[in-house]
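Please see the structure below; I have some questions.
Left out: one protein chain. Kept in place: all the others.
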């Protein structure tokens, strides 16, 4: 069965290793924090200027001066620090953040990503996404494999305006885990109960299937 | 009579206006702080990371963590701040420092300055001088008019390796106050008792003498 | 100590004229100079170009200036949480220049630091690169980005002293320290203004040399944009 948003987040959480500094985008990526193993040490960075983010505050404890990049009220954990936006992007551009998890509208065979603009629709802006995808060495995209009309979002070429070129390495969708390799999308894992054929049908880009494809362990 | 070092510093102090942030080089410039009018507000910046420098500490009050760019122990005044070297040069390069006073070995008609290197002699380095002269909008050079052999240091062209090009606007020497203009050094003031002829003889570069040249008021 | 204290936003904004370019600190509604924005509404200046990460909401932040059509151009990384903004953008009344957030921060910092241009990988290969020089360093492609120029930078801090030194709180720091000193005149609005000497020189985030005018804001609403909480056990 295809994964729901929490399922995608749960699978991605397994990619978060001990000692990682992680930047989570808005949407599914934010959910990843809920599933990170408890026995490892991880710090979450938010590009508006905080390292060491904790959970939402208890009711009544919210502080207007303490938000994340999604403008939500947050808390901090022991060892947290605050900094300005230039320093925040020094962390990102300087590749001090170990893992970036973000959503996408489209991903292409060569690792291009489009996630900020739909021509003809209202454009809200790229926020920090262009800096994140251009800089991060380790990017995981969290997305649905197809759009609402059932069309593949895993493409030969992106049709939407790009956010970054050749930057995506790994994709976790509701159907599969894919790795971006030289010649296309290498199928690494299937969602529980999902068959390879279903993934193939939902993938417009070149899908590389080598040997038996294991089911995800969640 | 030609000025001594304190005399030069005293004359330069008159160029320090209310509200100025000032960077003082090593040597004569450091002495300027002693002569700034008491009824104006001035803050001294040192490029190693302090704004709001005060006098030397009382004996026994010295702190190894509190020095100026000459590595001398200092104190700070109310309103002082500490910052890192990149921020310090943001102040300098970004033209937030209103006045830079520094020494020179040679100055040329077009405002070039040489003050860091004598070929064949041990080179200690430019420190912050190249950043200061390349950035400052308002530079005053404090220097002796001639070298120990009596040769002019106010030249058509510098003979020594340059620190910066076309940056010097005003020079205060033991003999005169000069302004660097299009066609050479415009004589603004004479040191008390020093005649124009003496200044002319000590100046290799083109000296522009227009009308009566007043004596400096100290 | 050079005293930067002024009576309030009215005095601080003297010299602000139609068609000028402003940097305005804040991220969302967090860390914005509320009192200065209100004063600009009352001044009625128009044709402004605002460099600010976001554009406020309909009835708060820069949204107040948008509502009165005082802004001609917005330079931001993320906008549109604001119906009037949307309307003006779609009708073409408002020009919007979208800039990657890190590039925006660094272009402000470059202006502060006297760096005329720098290279960043953000936006290479996208429409952000249109009309910009690109260049390879060690096998990776970068865009050349130039420092912003602004007439005024208006920042908001938690505490400040009369020498113009600033201390920020939490994530209300954001773009404020990057913009301080990045405009020809920098105005700092603070929640608490203290005499020089009361702030620890080691704790100052923005040294006073970057600030020309400082005042204590009369009133701070500090509105929360997305209230997210969890229940106590």
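By letter and in written order, the chains are A, B and C; residue numbering begins at 1 in each of them.
Rule of thumb we're sticking to: a residue touches a chain if its C-beta (ideal position, glycine included) is under 8 Å from a C-beta of that chain, and two chains touch if they have at least 3 such contacts.
All values reported here derive from a predicted model rather than from experimental measurement.
Note that the absent chain touches A, B, C when the full complex is taken as a whole. Touching the chain that is not shown, out of B:49, B:79, B:103 or B:205: B:49 (per the contact rule at the top). In the complete complex, the hidden chain is touched by one of C:27, C:168 or C:210, namely C:168. Of the candidate positions A:30, A:46, A:135 or A:174, contact with the unshown chain belongs to A:135. The chain not shown here touches subunit A at positions 19-21, 41-43, 45, 50-52, 76-83, 86-87, 89-97, 135.
The missing chain lies against subunit B, touching residues 46-50, 55-74, 82-86, 88-89, 92-93, 112, 122-131, 134-135, 161-166.
Within the entire complex, the positions of subunit C that touch the omitted partner chain are 106, 110, 113-121, 137-138, 140, 142, 146, 167-170, 201-203.
In this section, only the chains that are shown with their structure count from here on.
With each centre defined as the average position of its C-alpha atoms, the distance from subunit B to subunit C rounds to 36 Å. Here the CA centre of subunit A is 29 Å from the CA centre of subunit C. Looking at subunit A, no residue sits in touch with two or more other chains.
Under the contact definition stated at the top, the residues of subunit C that touch 2 or more other chains are 109.
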